[in-house]
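With one protein chain withheld, the remaining protein chains of the complex are depicted in position.
For reference, chains read A, B and C in written order, and residue numbers begin at 1 within each chain.
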Amino acid sequence: MDKIKVGILGSTGLVGQRYVSMLSSHPWFEVAAVSASSASVGKSYREAAKWVLDKDMPERESEIRIVGAKPTAMKAEGIGLVFSALPSEVAKAVELEMAKAGLAVVADTSAHRMDQHVPLIIPEVNARHLIALRGQRKNGKGFIVTGPNCTTIGLAMSLKPIHSEFGLRRVLVSTMQALSGAGFYGVPSMAIIDNLIPYIKNEEEKIAQELLKILGDYKGSFSFAKIKVGASCHRVGVLDGHTEAVFLETVKNASPEGVKECMRRFEGEPQKLKLPSAPFPPVVVREEPDRPQPRLDRLSGAPERAKGMATVVGRVRAESALDNGIKYVVLSHNTIRGAAGNAILIAELLKAKELV
Amino acid sequence: MDKIKVGILGSTGLVGQRYVSMLSSHPWFEVAAVSASSASVGKSYREAAKWVLDKDMPERESEIRIVGAKPTAMKAEGIGLVFSALPSEVAKAVELEMAKAGLAVVADTSAHRMDQHVPLIIPEVNARHLIALRGQRKNGKGFIVTGPNCTTIGLAMSLKPIHSEFGLRRVLVSTMQALSGAGFYGVPSMAIIDNLIPYIKNEEEKIAQELLKILGDYKGSFSFAKIKVGASCHRVGVLDGHTEAVFLETVKNASPEGVKECMRRFEGEPQKLKLPSAPFPPVVVREEPDRPQPRLDRLSGAPERAKGMATVVGRVRAESALDNGIKYVVLSHNTIRGAAGNAILIAELLKAKELV
Amino acid sequence: MDKIKVGILGSTGLVGQRYVSMLSSHPWFEVAAVSASSASVGKSYREAAKWVLDKDMPERESEIRIVGAKPTAMKAEGIGLVFSALPSEVAKAVELEMAKAGLAVVADTSAHRMDQHVPLIIPEVNARHLIALRGQRKNGKGFIVTGPNCTTIGLAMSLKPIHSEFGLRRVLVSTMQALSGAGFYGVPSMAIIDNLIPYIKNEEEKIAQELLKILGDYKGSFSFAKIKVGASCHRVGVLDGHTEAVFLETVKNASPEGVKECMRRFEGEPQKLKLPSAPFPPVVVREEPDRPQPRLDRLSGAPERAKGMATVVGRVRAESALDNGIKYVVLSHNTIRGAAGNAILIAELLKAKELV
Partner (left out) sequence: MDKIKVGILGSTGLVGQRYVSMLSSHPWFEVAAVSASSASVGKSYREAAKWVLDKDMPERESEIRIVGAKPTAMKAEGIGLVFSALPSEVAKAVELEMAKAGLAVVADTSAHRMDQHVPLIIPEVNARHLIALRGQRKNGKGFIVTGPNCTTIGLAMSLKPIHSEFGLRRVLVSTMQALSGAGFYGVPSMAIIDNLIPYIKNEEEKIAQELLKILGDYKGSFSFAKIKVGASCHRVGVLDGHTEAVFLETVKNASPEGVKECMRRFEGEPQKLKLPSAPFPPVVVREEPDRPQPRLDRLSGAPERAKGMATVVGRVRAESALDNGIKYVVLSHNTIRGAAGNAILIAELLKAKELV
C-alpha cells in the first residue's frame, strides 16, 4: 500500500516536532510537506527547527524544505490531508482556507473547535461525531476535524465510561499541568522553579465547553451534554504529562470498584478497528496508592507506537462530600495524546472510515 | 519584663529549626532547653542539628546543650511551656507526660489533635476553644494545646470568614503541597524532579476531621461543624508553601466580591490583642489573575515578625458547577504558619490570656 | 543631607527591578527617573514592569512615570547619575549619549567595558582604576564607569587577595551559573528542568578579558595582568547565585590555610570608607565540606543592606595536578553583587570620592 502523503502546518514548534517524530515511522502516512513562518520558507527542516525532543530528528524529514502554509503548496506535493499545529493567531484563517481548497484538515488548535458542524474528536470517545462532516462537506470536499485541548482529553477519556454506565451529573477538576502545554518557550524557568502558577489563560473555560460538546450528541447540529462542569487550572514544574484531580457526582450510585471496572472494560473505535496508534487498553487503571505520576506513567500505552496514548487513572475512591460522589486522579501525556497523537489517531480513523 | 523560658521538643528537625530561628529574637519567649534523640544529648545544638534553613543558625541557641525530652529536664531550666515538634512515634506519650508534670504543651504534632478537651487552635479562627483547657486542667496544672495540620491551617483561615458570613455547606479541596511538609529528608529528589506525587498519607482524612473540629463548638465537649468536606492531596516540587484549589457551596448566596470583602475584613484575637507574631491583615486577598504563587507569596505577612504568617487568597470566582458555588486558590507557608509560627502564636495567645 | 537623584535606564527588566528594589531605601540615592522601551513611556512603573522579585515592588517607585532613555529626560528631573541596565543592542549608543551630555553613567552592561579609559570596577578590587576617568573627562563632565560581567565579579573578588599575596600565574574556572543571569525570560523551563546547558554565549571570552583588565594597571592607559585564564561556562537550574570551581597556580607557593587567611584579611575601599552597601567582610570563607551552596549562601553579606554583596568561598584545598596548585569553590549573587549591587557600590564610591 502506498502511504498517504500528509502535510504539517506549523511544523517547527513543540507540537509540530511531535508530529514529525511520530509520523516518521508511520505505517499509513508519510510527511510530504512541512510549513513554518515565512522567515523559514526554503530552508531545510533541520535548519528551520530548533529541535527540542530527546529522540533525535528523523533523517528523512530533516531534509524536507519548508513551504508556506498555502493549499497550493500542499497540493503540489500530492497532499490531501494536513495536520495543523499553527499558532492561534493564524490558525483560524489558514485552516479554513485549506478546507475550502478541498483538503482534510486535522487540527489540534482551538480555532474551530466550537464551530458548527466541526467535530471535536477523541476517537475512543465520540468517533460517531464524524457524521457532522456531512454538514461541512455540503460546500466541497475539504473539511476540518479538531481535537480537544490537551487538558480535556485525559479528562474526557476517563469520564466517558462513567458517563455511559452511571451518568454524570457534576464534575469538578483541579489540574496540575505540564510545562510543554505552553510550548517550549512558554514558561520561563525563573517563573516555575520552586514555584507553581495557579492560572492558565482560558483553560478553565475550554475544559467546560469542550467536554460538553464531546460528551454531547450530533443530530444535524451539536447538542451539549447536560453536566455541570467546573475547573481550576494550575501549572506545575513537570515537563510533560497533565495530572488532574477529579471530583464527580453520578446519576446512578457508583462504587469505586464499579468505576474502575467500567474504565477497564472501556474501548472505542480505535481499539475495534485496531488503528495503528490505538492504545490497548485506552484507560489504564492503577491500584498503587501513589500513582499515576507524570514522570513514571506519561508514556503508558501499548503497543510501542501507542506510548503516551493511554490515559492513566489511579486513586479511585468514594467522595462523601458529594452525593453519589467519586474522586480519582487522571494523567495524560499532553503533547502526545493531548495533541499530535490524538490528531494522528483521528487521521487513522478518517482513513479507516474512508473519509480521506 | 523577663522573658518566659520555653523548651523545644524535637528541636533538630526542620520544624524544630523553624522554632529555634523564630524564637531567637522573640520579645516574650526565650529558648532555655532543646531536646533531641538520645544520641544527641549532651552535644551543643550546633553539633546536633544539621541546619537547613537559609537564615543562619542563631548564635545564642547554637550553644545550648541538648537534653532528653523529660519533664525534669525542662523544669530544671525553669521552663513552664514547651513546644513539641516531636516525631509522631514518640509525641503521644511524651506530650502527655509533660502535661501531667504540669507543663503547658503547645504541639503541632498530630498525636492529640482529636483528643477530648484538647483544643485544636488557629488563633484567628477559634481562640475561644481554649475554654476546653478547663476540661483538661481538672487533673492538674499542665495541659496540651495543639495546632492543626499544615494543610488545614490555610484552608481554615480562608474559610472562617466565609463560614461566619454565608455559612458553608460543602467544601472540596485539591492541594499542591510543598516538600518541606514531609520534613527535610521526606521526599527524595529523584521522586519529585519533573514529577509530582498524587498522594500524601492520611492527609485527606486529617483535613476533613480537623476542619470540622476547628469550625465547630465547645460546650463541655466538642461538637463538629456540619459541613461536607472532601480533599485530594498532592505533593509538588515546591520547597515551601502549600497551595490549595478550593471549591465550595455556601448556605446563603455569596458573590466573589462579597467573599473577598469578608476575607479582607476578617480579623481574630491575635489582631485584637496585637500579639507579636500576628499578621496584619491575617488574610491577604490578591487581585492578579495568576497569584498566589508559592515562591512569591509564601512569606507574606506584616510586620516583619509575621512574615510567613499571613494566608494569601487569589482567584476568587463563582463556580457554576455548584449551587451557590465559589472557588479560589489559597496559599499558606507550611512550616511557618503551618507549624512553628502557628504554635508560637498560640503561645502568645495563652500568655495574653494569662493561661501561662 | 539631600539625596542624590538618580535615573535607571532599562528599569523594567530583572536587573532594573533589582535597582529599583535596592535603591528604594538607599541612604544616599533616590530614584527620580526610570526609563523603558518606547511602548511603556508614560505608564507608571507599576503598569510597565511585570514585577518578578519576591520582595514586593516599593510603593514610591511604583508610581514614577516611565520616560525615554534621553539625557534631557534625566536632566529634567535634576539627575546627574544614571544606572544602565539597558539591553545590549541599545546600551552602547545611549550610554555614550548620556556621558556626552554630562551625566555620570554607571553601567553593568557589556557595551563599554573594554573601552579605552573606561574603568571596569569592582570597588573592593580596583577602586584605583577610577583615575582613568580623567582620560574620559577631557571631553566634558560626563563619563562612563562599568561593572564586570556577573561571572567575573565573584571570581575576581576571590582572586584579588591571592594575586596580591602570592601572585597568580594561571587560572582555570568551570562555572555553574544561575538562570537569572540570562534575564527572567532567558532560559525556558523546558530547557533546564532535569537538565543543564554547557554553554553561555560569549561568557568564556568575557571572563578572561575582563579579569585581566580588572587585575591590571592604569597609567594613562590600561595594561592587562599577565595571567593565563581559561573558562568553561555552564547554566544550571538554580534561580540566583553563580557557583564557580576554580583551579589556579600561584607564583609563590601558597598553602590552603595561607589562601584562606589572605581572603579573610582582605578588605577594599568600600570597607575602609564604610560605604552603605559594603559587605563586612567582603569575602566569607566557609569551612564546611559542602559549602557554599547557592540557595543557602547567595544572600551572604552583613549588614542587612549588604545581603547578597559578599563573595562566599569554600573547599579551599591544594591541587596537586598543578604547580603551586590551589582549588576552591566560589559563589556570588549574580543579580545583586553581580549586577545592580556592584553598580550601586560603584556609585557610592564615586560619591565618597566626590566624583559625582
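Quick notes on this one:
Just so it is clear, a contact is a pair of C-beta atoms (placed from the backbone, for glycine too) under 8 Å apart; a residue touches a chain by one contact, two chains touch by 3 or more.
On a predicted model such as this, the values are computed, not experimentally measured, just so you know.
In the entire assembly, the chain absent from the figure touches the shown chains A, B, C.
Among B:90, B:114 or B:187, only B:187 touches the chain that is left out of the view.
Residue in contact with the omitted chain (choice from A:296, A:316, A:330 or A:352): A:296. Where chain B meets the missing chain, the touching residues are 14, 52, 179-180, 184-194, 237, 239.
As for the chain not pictured, it touches chain C at residues 170-172, 174, 176, 194-199, 201, 208, 228-230, 232, 234, 236-239, 243, 245, 247, 289-296, 314-315, 319-322, 325, 327, 329. With the whole complex as reference, residues 54, 193-194, 295-296, 299 of chain A touch the missing chain.
Here, only the chains that are shown with their structure count from here on.
Counting C-beta pairs in contact, the chain pair with the largest number is A-B.
Chain B and chain C have CA centres that are 41 Å apart.
The residues of chain C that reach two or more other chains are 193-194, listed in rising order.
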